[in-house]
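Only a single protein chain was left out; the remaining protein chains are all shown in position.
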Amino acid sequence: MKVHTDYLWFNTKKRQEFIRITDDVAKIVADSGVKEGTVLVSAMHITAGVYVNDWEDGLIADFQVWLEKLAPAGLNYKHHQTGEDNADAHLKRTIMGHQVVLPITAGQLDLGPWEQVFYAEFDGQRKKRVVVKVMGL
Amino acid sequence: MKVHTDYLWFNTKKRQEFIRITDDVAKIVADSGVKEGTVLVSAMHITAGVYVNDWEDGLIADFQVWLEKLAPAGLNYKHHQTGEDNADAHLKRTIMGHQVVLPITAGQLDLGPWEQVFYAEFDGQRKKRVVVKVMGL
Partner (left out) sequence: MKVHTDYLWFNTKKRQEFIRITDDVAKIVADSGVKEGTVLVSAMHITAGVYVNDWEDGLIADFQVWLEKLAPAGLNYKHHQTGEDNADAHLKRTIMGHQVVLPITAGQLDLGPWEQVFYAEFDGQRKKRVVVKVMGL
């Protein structure tokens, strides 16, 4: 059994940004030498998420409009009494999810035809990390 | 260490349908011979989900009404400019989650008394897959 760990770093230009990371994860899986197993991809900061969905700009815009409706910025959140202004980012990442586990079969990410992995930043413009943990044979 | 992979296929009659798959997953776990480990159950299409909750028709209806309120069909989504009409299905599956990891203990799915695994289809009436990946001893 092999366990292989790597990290992806992000420092987005905009506060909110969705970044496709499928190829970065696939490269780490190839580096690991694991042929059969799984890979955990998990945001290490609590105002960012990792999710699987469509690589289509319209849908990404729809996600962002939708999240703003369900978890609006600028409300009178209690969290902001600490000096923070990002409570909505904590809520938005909760809806999107903060981690995925992807199957590895025959040395490849075993994804469906339209599955793409994204990093979802909701409070960026500073260095943040995603952990990638590969396990298997 | 063993790694065992299988797939479940679905082709629902209705566009939206929730299907209990606990027994299908348990059978794959039995086939794998894994006695201690985990099993990843993950939708391979981005308009479907996999979740754990109650096997009770009233609650399933409540979930569907609730998802329609949080992520309505028929809005003027940007994704629809590509010719698609299923943006709401992408959003609904995001709320429900698209994968679960279930523990295996003493050769059995280690589930609580009411835990049941469901496939949640939001854009069906065509062939779609779930990957089931068993890992452990």
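Remarks
For clarity, chains are labelled A and B in written order, and residue numbers in each chain start from 1.
To be clear about the criterion, contacts are C-beta pairs under 8 Å (C-beta built on N, C-alpha and C of every residue); 3 or more make two chains touch, one makes a residue touch a chain.
Computed from a predicted structure; not experimentally measured.
Touching residues on chain B toward the chain that is not drawn are 1, 36-38, 51-54, 56-59, 61-63, 66, 70, 95-97, 100-103, 105, 110-115, 135-137. The chain not shown here touches chain A at positions 1, 3, 5, 40, 42-46, 70-71, 77-82, 87, 90-91, 94-95, 97-99, 101, 129, 131, 133, 135.
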